[in-house]
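With one protein chain held back, the other chains of the complex are shown just where they sit.
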Amino acid sequence: MSLNSFGHLFRVTTWGESHGPAIGATVDGVPPGVPIDEAAIQRWLDRRKPGQNKYTTQRREADEVRILSGVFEGETTGTPVQLMIENTDQRSKDYGDIAQKFRPGHADITYFQKYGRRDYRGGGRSSARETASRVAAGGLARAALARLAPGLSIQGAMVQMGPHGIDPDRYDPAQIDANPFWCPDSQAAEHWAEYLDDLRKSGESVGAVIEVVARGVPVGLGAPVYGKLDTDLAAAMMSINAVKGVEIGEGMAAAALTGSANADEIFMGPEGPHYASNHAGGILGGISTGQDVVVRFAVKPTSSILTTRRTITVDGEETEIVTKGRHDPCVGIRAVPVGEAMMACVLLDHLLLHRGQVGDEGGVIG
Amino acid sequence: MSLNSFGHLFRVTTWGESHGPAIGATVDGVPPGVPIDEAAIQRWLDRRKPGQNKYTTQRREADEVRILSGVFEGETTGTPVQLMIENTDQRSKDYGDIAQKFRPGHADITYFQKYGRRDYRGGGRSSARETASRVAAGGLARAALARLAPGLSIQGAMVQMGPHGIDPDRYDPAQIDANPFWCPDSQAAEHWAEYLDDLRKSGESVGAVIEVVARGVPVGLGAPVYGKLDTDLAAAMMSINAVKGVEIGEGMAAAALTGSANADEIFMGPEGPHYASNHAGGILGGISTGQDVVVRFAVKPTSSILTTRRTITVDGEETEIVTKGRHDPCVGIRAVPVGEAMMACVLLDHLLLHRGQVGDEGGVIG
Amino acid sequence: MSLNSFGHLFRVTTWGESHGPAIGATVDGVPPGVPIDEAAIQRWLDRRKPGQNKYTTQRREADEVRILSGVFEGETTGTPVQLMIENTDQRSKDYGDIAQKFRPGHADITYFQKYGRRDYRGGGRSSARETASRVAAGGLARAALARLAPGLSIQGAMVQMGPHGIDPDRYDPAQIDANPFWCPDSQAAEHWAEYLDDLRKSGESVGAVIEVVARGVPVGLGAPVYGKLDTDLAAAMMSINAVKGVEIGEGMAAAALTGSANADEIFMGPEGPHYASNHAGGILGGISTGQDVVVRFAVKPTSSILTTRRTITVDGEETEIVTKGRHDPCVGIRAVPVGEAMMACVLLDHLLLHRGQVGDEGGVIG
Partner (left out) sequence: MSLNSFGHLFRVTTWGESHGPAIGATVDGVPPGVPIDEAAIQRWLDRRKPGQNKYTTQRREADEVRILSGVFEGETTGTPVQLMIENTDQRSKDYGDIAQKFRPGHADITYFQKYGRRDYRGGGRSSARETASRVAAGGLARAALARLAPGLSIQGAMVQMGPHGIDPDRYDPAQIDANPFWCPDSQAAEHWAEYLDDLRKSGESVGAVIEVVARGVPVGLGAPVYGKLDTDLAAAMMSINAVKGVEIGEGMAAAALTGSANADEIFMGPEGPHYASNHAGGILGGISTGQDVVVRFAVKPTSSILTTRRTITVDGEETEIVTKGRHDPCVGIRAVPVGEAMMACVLLDHLLLHRGQVGDEGGVIG
């Protein structure tokens, strides 16, 4: 019921504000015997780290993770793992404007109205900085998955920047790590580079669509009818800052299909059932089918922009605001490793849940 | 952690299978002093009830709800409310085909693979019949909201059937109850009637998009960063059978917007802040702004169709299947009251949570 | 977070009032494949059923349980099991006195002060009748344990009635079912019969101490540091009506021991470690040792007595009260099957939890 936690058995609680001393993730329910060290988690944090190229915020954070508990002699012990990242580059000298004015499209106003106060420095708790904690927890989840579900892999990609989508026919997983946008279509990546450069110069921002695919997911994960795999994935992705929509498989487009078009026909192979298509995105009735689990989510454009917008002050005076500072023209870029981390956490959680509730009662076909 | 429950303080657990003796909802955390009786809940169940026109399944269920606990002298007492609906028209004589074969696009196969067995009669637990329990719980939530947030109203509508969307300029709330599709656009409704008639005759099914709007939502509901209002709405809607996508406000379209276009500018009125637009769908940083909360979700087409599909048997033999029986050509129609119910439950839950965690600490602007 | 639920993975929610239409238990997280039918649960309910001898309330309830969901072809399916018991002998004609006056030592006054209303008929939700739901859920837990931990057995006994304890040297498990008090000491049972007869005639009531022992508990159940096996057992027992104290192993007497006396020395046998004594009650650091798990709890005397007591009315007038009706002179008798049921639920829950979080990572000695 903890409001800053997610997961059932593998339970992650993130804490910390953008400009406080540190942020982190308290991870409970970690299975014992998972080989892990700081370097194994750092690897994923480095993917998300800001300031690595001109397309993300120029804030420079070392983002060095420390493991404070739950690991002994290079293995998890079954006790909570505390992952802490100190904030080093806060530059908290001057917050005058956002301390007094609410940015349109930002959580500034709702935090104030809800709690009667807010840590306005860098967005406080509502900052995208919180997602570093998720990525750290995701790194731990990946290590556990490597042990418990060896064939499983997770890869995120940006499939749309602003109005510009990729060409599905040019989708090449090998391209994803080869450009600053995690774009699987090399031509689109080139086009996006120009587009984002222009946006950045004009002080604007833009949204994006991220797709995360998990391959090698065991059959049977997900617990109907509310602890479904797709329910938990939808919640996990929607909980990321700035996300406004989540899709599984066909997603919103499923509405336009007929029953015969949408049905993924089933055949039998030497290793069990296989499917002629994957409209379902790897999930039927909330339970994994063994096909690729495919999730997409839309990230809205950052509200911290150089364009003047009308707003009000804490005292209710109408005014204008321009947000200077080191912001991401397309915060969706950094959302790719975050989406991957959430996928890892949810899959591990359901793997443990399934093992606990069902054990080896599952049905074998053929 | 209960897998068949949702909600934090207002906690609903549904139970029951399509062709068992009964289905129902165990509702815990109901605030005391809410005036309620069976008729007040029946009213909402009747909206969802199948067999009311030729566009929904011809299964005829009385769907009469009984309150077994938690109500005394016409008011809730603060103890759990048990809402039970007996199954009366199961027609369980013949299930030979779906007992042995898996319907493509249906939870048949994953339930079997997960649990090693399944109640195949009418889809068992994965049947859309489960949603009657949700509607009953939603009726209770609405009664509590009427007392705790008097100005709040919730209305769902179907805004797309198959590939055919409504014309937003013809959106008229008064039309929603005037046609069998909960369609706010009377011209679209006429067109849909023909379209669905053809589909039904050809044994096909089709998907839909549902939009649920809550008006008069208090400012400050939602608990960052994982118990967000939008997180919980996404989970609630995605947990409904056959839903493949969920959107808040602009939804997936937010990806294509620039920061300046997406920012809902803020102005000050006599009753507090107001906004020039509502791209956010009434939620910023996971917290309600006081604007309309707008959620959309896509329902895929029913997989029980008369069209022949390739599939396999429980024993792993390849075969074909045609699903005869009384199925919905557009199960999205019945999803409208279900979406409303989920909205009611989530809003009430967050109202109680906010009252508990924050009390009257909220900030007043101006 | 549900207030009427307990358990982590095996999660029981009880519902219902003493004089409403029915009571029951909604049980989620039941492992699939457990053979079960109504008779298997009825067996345990019959042990608790009132009106079986002159020492328990003369209210006559059939206490017939119905399984409304989650079971198909004689086995659990992994979906929620709804267990319902209809109330048949409510005699709700006359509640004038307890409707207006609060019984000293009873929950009457606190329910009213908390909720502003209460179902006063027969004590409503605070009636010992609620424990029938627990016993039903416990019957289901026992069936699951029989499958998952075949050598495990659970047996409760009354070891003290009022001031009269048993003689530990005369403890004979075979005697427990041979007298109406579940007393393992046949001489004490005879003495208690006379003692309770006198009490009953004088309109008085008395407390008791119950001991529940689980034998054959697997090593390693329990999840430090808050989801400990002893933490959950303490909560489970303290949640039973009228319980005021809970002990594990030595219990309160552990305070008087020295470290050398309290340490259960460890030896090695062909089947693993064994212990020279069991001061720990089978639990160290919140985790089961494989020895007998021993829990005791004290039940206070019923507050519904024929002796006149000073009290106040709902309107705040001072007055006197005498509670006529069919009450238990020693409600502790019926608490024996309830304590067993709670033990069964907690052990099953931790078995599932352990399987989920740890799997086969456990350490083998020698």
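Letters A, B and C mark the chains as written, and numbering starts fresh at 1 in each.
Simple rule for what comes next: a residue touches a chain if its C-beta (ideal position, glycine included) is under 8 Å from a C-beta of that chain, and two chains touch if they have at least 3 such contacts.
Predicted, not measured: the structure shown is a model, and the values here were computed from it.
Shown as candidates are C:Glu61, C:Asp119 or C:Glu247; the residue that touches the absent chain is C:Glu247. Contact with the omitted chain, checked across C:Ser18, C:Gln42 or C:Thr289, is made by C:Thr289. Interface residues of subunit B facing the missing partner chain: 1, 9, 29, 31-33, 78-79, 148, 224, 352-353, 355-359, 361. If you put the missing chain back, the residues of subunit A touching it would be 1-5, 8-9, 11, 13-17, 20-24, 26, 28-29, 32-33, 66, 68-70, 72-73, 75, 77-82, 84, 114-119, 124-125.
Contact between subunit C and the absent chain runs through residues 1-6, 8-9, 14, 102-107, 109-117, 125-126, 130, 160-163, 199, 204-209, 219-220, 222-228, 230-235, 237-239, 241, 244-268, 272-273, 276, 279-281, 283-289, 296, 298-305, 307, 309-312, 314-318, 332, 353-354, 357-358, 361-366.
Here is the rule we use: only the chains that are shown with their structure count from here on.
Where touching is counted per the definition, the chains common to subunit A and subunit B are C.
Chain nearest the geometric middle of the protein is B, using mean C-alpha positions.
Put simply, the C-alpha centre of subunit A and that of subunit B have 26 angstrom between them.
Per-chain Cα centroids separate subunit B from subunit C by 38 Å. If you average the CA atoms of subunit A and of subunit C, the two centres end up 45 Å from each other. For subunit A, residues that reach two or more other chains under the stated contact definition are 1, 224, 353, 357-358, 361.
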